[in-house]
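The other protein chains are all here in position, but one chain of the complex has been omitted.
Now for subunit A:
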Amino acid sequence: MRIFSVSHKTAFVVDHCPYMAESSRQLIECDMLTKSRSQGVIPLAPVSKSLWTCAIECSMEYCRILYDVYPTKKLVNYIVSDSEVHILNSWKQENQNTQELMTALAAVGPPNPRQDPECCSVLHGLVAAVESLCKITEYQHESRTTLMDTADRVANRGRIICLTNAKSDTHVRMLEDCVLETIQEQNKRAAGSDRLMPIQQCELVLVHIYPQGEETLVSDRQKKELSSVLSSEVHSVRAGRYLAGKLNVLVQQHFDLASTTITNIPMKEEQHANTSANYDVELLHHRDAHIEFIKSAQPSFHCMNGLKETVTLKWCTPRTNSVELHYCTGAYRISPVDVNSRPSSCLTNFLLNGRSVLLEQPRKSGSKVISHMLSSHGGEIFLHVLNSTRSTLEDPPSISEGCGGRVTDYRITDFGEFMRENRLTPFPESMVDAACRTPVERAKFQLERHTRYWPMIISQTTIFNMQAVVPLANLIVKDTLTDEDVLTCQKTVYNLVDMERKSDPLPISTAGSRGKGPKRDEQYRIMWNELETLVKAHVGTSERHQRVLDCISACRSKPPEEEERKKRGRKREDKEDKTEKNGKDTEEKGWTTDSERLKGVMEREKDEQSECEIIKDSPDSPEPLNKKPRLATEEQQPPEKSKGPVSLLTLWTNRITQANSRKHQEFAGRLSSVNSKAELYQHLKEENGMDVHENGKATR
């Protein structure tokens, strides 16, 4: 389909000369109600429309259908001609609606029969129409600007529909000649202008309107090429419904429309609410919605009035609460032919209220074939074309047969949450951010940020299985953080420190590893590493993101110890594995080896005492009571002892502890502690006369 075909621009030229004020002689009775009821009252004389009124309402109907089916890119310029030219709107998209045209038409009013006929002519309007066709539309402008070097691909074509009352065939020829001459003149002018384009093709459609009961003075003529640029056709039509019918046919021809009649629509009777009768409603839409019928020339394609063709489709009463999905191969806007008739408005209101109607091909026998569906989206009704034959998409392979289909622990719920957080919403055209990114680019950027660290399966992650990490995980992916956000992240980290101190269990997956999985301190190590990975992925975003990482680095155990622990952790794991294999009989042996190590530990730094607690801490054993003091010790290490710089947290904790210590009586244990460590169960030692460790030795 070509955007800049002749249908891109339509100029309406309506004759406003005194003779158009003549009556169409089609009488309309508007005094019907009283006539039947009250006798003795003389009914009012019927009214009749003037030729002008007929021309206006039929052209408005043409525009109504056009705007319903093509809300954009098909433009109308409405021109009224008498002794001068009245241009009622412009090619601008914002001017393309019937309300605006109606307002402008009301301002023009009906032709003045007393105006001097000598100085009035439709010619003024035709000249203006040609001038107007030379004017560039916003779409042509946009295309020319985007195509740059190949801007000459943007064509300038258009159509002039002239509604007039001509005097004779000679008069018609005169009008045609005038249009041709004007085009030649205007094209010369346009060649030298930026805002004008020469007309490459113009279709002139002359509609001669004459009152009913009169003989026409103008003969119909098929489309004829008057020059390489201009073609012309003449329609001689009686005013009233004939004219309406003619313009309806023309709008279908000009804009590739086709007609569908929905039949068997059940409607409650106005008078008797409990009875219902079946009605038909005719709709217009792009003819591609009938492509299947056109190509296979099906019998449901039948003629009506000998004039227009319509496809009849049967209404299928919708079943409630059933969401049926169909392969939809196209959706086309519709316009009802008889927009304000009761059946039409019943159907359109039904659809606008969110209901859908399936349409079935009428067949005398065989199974029912549903080929179309009517449904509205955002206040517009669309005729959907459904695939009524076999689909090549049938029987697709299951996703579980493909790559990754056997994995069962995908983070489906989390990704659902992720999708909801990354949902899209329309932004106004003017909304461009500082970096000049369009909203869709921002959306992609956000996706990039949100997926920098996103493990796909549950067993690959610890932190995303922890409720405690959620506040930080949600914030860290943001483009900008506030101070408050940083504080929330820090709180999350403190909370984790606290959990570690309490030795809360972590949701670490044991899948894949033999035995009972890593020990608790190992678990925390994994957790901290993962958290660091997440935050490190965002550290470049802003200085505040960096602060979150700083906080984590400060709060978690120091890297050198980390390394040491890692080494030991590995050894421990090996041993544990052995323990598992050898069973309970060798428990003593296991203990021995541990004690052996302990000895070595004792010989090292004093605070290594804490380690022995950890070593004892197998997943089975009850949580050691003095774990908390251990952590506190680490954190309260005097600055000179720590290997890295002192973190803010350490300084703060020291301060708080100092302040607090003044407020209460110190525990006896802590008072007698060495390096903040007090030995428990000292009385046992006294009783046994033996040291715990020596006990260990003794067994050896």
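Note that contacts are C-beta pairs under 8 Å (C-beta built on N, C-alpha and C of every residue); 3 or more make two chains touch, one makes a residue touch a chain; residues count from 1.
Assume contacts and distances are computed from a predicted model.
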Can you pick, from "COMM domain containing 4", "General transcription factor IIH subunit 3", "ATP synthase subunit delta, mitochondrial" or "Integrator complex subunit 14", the UniProt name of the chain not shown?
"Integrator complex subunit 14"
Which one, A:Arg25, A:His450 or A:Arg501, makes contact with the chain that was left out?
A:His450
Out of A:Glu269, A:Glu380 or A:Asp498, the sole contact with the unshown chain comes from A:Glu380
Interface with the undisplayed chain - residues on subunit A:
1-4, 28-34, 38, 41, 44-45, 47-50, 52-53, 56-58, 60-61, 64-65, 67-68, 71, 97-99, 102-103, 105-111, 143, 147, 153-155, 241, 244, 291-292, 295-296, 329, 333, 335-336, 338-341, 344-345, 348, 352, 377-381, 387-390, 392-400, 402-407, 410-413, 415-416, 418-429, 431, 438-440, 442-444, 446-452, 454, 456-457, 460
